[in-house]
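Omission of a single protein chain aside, the complex is shown with its protein chains in their original locations.
Moving on to chain A:
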Amino acid sequence: MAASALAWALRAARQVLPSPFTRQVRGRYVDWRMLRDVKRRRLAYEYADERLRINAIRKNTLLPKELQEVADKEIANLPRDSCPVRIRNRCVLTSRPRGVKRRWRLSRIVFRHFADHAEMSGIQRAMW
């Protein structure tokens, strides 16, 4: 996640274009959805501490309710992409949202392709 945040920063730095409104067509990500996911991960990392602290105020029974309501409003005011729930573990190579194995961050199709060509370390076809 930190690596993707770094990559995002590098990407943003390299896009020094004559006008700030045009965007490069050929970027480093497979598609725009992957880019949006990267943005969400970066924001979630930045706001992680704040969200944790405000939630600690909201989710306890000791503090007065008025304070907790104020905290509710505050957390709702944070950017929508900063919540970690919106992150989707997409395939790293094809940006497929479903059928992704967490250990390899690859979708089932890509995984199968590599495994059959013996490019996955320690993976063998099961037979018993």
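Just so it is clear, a contact is a pair of C-beta atoms (placed from the backbone, for glycine too) under 8 Å apart; a residue touches a chain by one contact, two chains touch by 3 or more; residues count from 1.
The working rule: contacts and distances are computed from a predicted model.
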Worksheet entry | UniProt protein name of the chain not shown, from "Small ribosomal subunit protein mS31", "AP-1 complex subunit gamma", "Calcineurin like EF-hand protein 1" or "Cell cycle checkpoint control protein RAD9A" | "Small ribosomal subunit protein mS31"
Discussion item. Among A:Leu62, A:Val85 or A:Ala118, exactly one should touch the missing chain; which is it?
Written reply: A:Leu62
Worksheet item: Which positions on chain A touch the chain that was left off?
Response: 49-50, 53, 56-57, 60, 62-64, 66-67, 70
